[in-house]
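Here it is, the structure in full.
Rather than the whole complex, this shows some of its chains in their spots.
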C-alpha cells in the first residue's frame, strides 16, 4: 500500500455509471514522515477522508475489494486514515 | 486512477477481434493542474472523450470493469471526463 | 496500453508447457511518434507482428484476455498492429 | 517479489472492516545485500515480521493469496522472513 496525502478533489459529470455518487480524491504519495514525494494520482474514497489527511491506498484489483468499489472501474482506493506512523521506534507522523 | 490529457488517436486494421469498433486514444498523464508530466500511453474510450480533454483512466484488471471493456485485452480505460479539479481549496483546472 | 516497436525475437527450449509454439517478441516502448523511449520487454504475439512494426501491447491480467493467451503465464500481449497515429490533429506516424 | 526491510509501523482507527486487527508495516525495498534503495511502502504482515528484519513481499492480486489477506483491500503482503541471501555464490546477507 501507499502512504499518501489527500490534496484535492475532482468533479466529473460524464463518467461510468458505477462511479455516480462516488468521491474521487487527488493524492500525492508521501514518505514515511508524510512528506509528499511523488506524482499525483486519484483514488476512490471509502473512509470519508478529508483534504490534508494522510491515508493508505491500495492499487490494482485490490482496490475493488471493498463494499463500495466492488466491480467498479477504479484502480486505487483509500481504505484507511492514518493516525500515526512510527519508524525505528520513533514517532515520524501524528495526525493533528 | 491517473489524470490524463487526450492528445491523439490510433488506427489499427490488424487487431484482436474484441477491439473491433473500439476507440483507442493516446494520452499523457498530467499533474493536478492538467499539465502533462509523463510518457504517452493508450486507453480505450468508454465516455466519448475528445482530443484535448482531461480525463481519468483506470489501469490493469480495473480497466475491464465497464460494459464496453469486459473480457477485452485492454489494460487502460477512460471512464470519466474531468470538469474541474480543486487542490487545497483552490480551483486548479476548469474545463473550457 | 503501450505503443511499442518490435525489435527482436527470443528462443527458449526450456519453458512452461503453455508457451510451446508461441512467439515471444522483444519490444521497446515508444513515444507518440513511434520513437523508442524506454527499456526493452517481451510480449507474446497474437497478431503476427513483425520486427520493425509498431504495435500496441496490453499488460498484466489483460494480457490473458485473448484466445491464444488464456491461462498462460504471460504478462504482456501484442494485440494490435498500428497503421497510423495522429496527435493534435496531425499525423505523427504512418506505417511504411 | 521484492526484498524489503521493515522500518516501521502504522496506526489507523478509521479503516476498512477487513483490516481490523491486521498489522500494516512500513517497508523500504532493498538491493540484494539488504541495503534500502527505494521509496517506502506499506504491506500487511502474515509472518509476524519485526522492525529491522529483511522480508519478501508480494504485490497486487498475489498479495491476497494468503489465509489472512483473502478478499482484503491490500496490494502488498509480507509472506516470508529472509534468513540469508547469496549472490554469485557468495553470502550477501545473513540475518543477525
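Structural remarks
Letters are used for the chains, namely A, B, C and D, taken in the order the chains are written, and counting of residues starts over at 1 for each.
The criterion applied here is as follows: contacts are C-beta pairs under 8 Å (C-beta built on N, C-alpha and C of every residue); 3 or more make two chains touch, one makes a residue touch a chain.
Note that the structure is predicted; figures quoted are calculated from it, not measured.
Of the identical protein chains in this complex, 4 are displayed in place, while the full assembly in this structure file contains 5 copies of the same sequence.
FYI, only the chains that are shown with their structure count from here on.
At the chain B-chain C interface, residue numbers used by both copies make up under half of all numbers present, so the two copies contact each other through mostly different positions.
Of all chains, the one whose mean C-alpha position sits at the greatest distance from that of chain B is D. If each chain is reduced to the centroid of its CA atoms, chain B and chain C end up 20 Å from each other. Counting only residues that touch two or more partner chains, chain B has 60-61, 63. Of all possible chain pairs, those that touch are A-B, A-D, B-C. Note for the complex: chain B touches chain A at residues 1-3, 29, 31-32, 37-38, 46-48, 56, 58-63, 65-66, 69, 77, 79-89, 92. Chain A contributes residues 7-16, 18-19, 24, 26, 39-44, 51, 60-61, 63-64, 71-76 to its touches with chain B in the complex.
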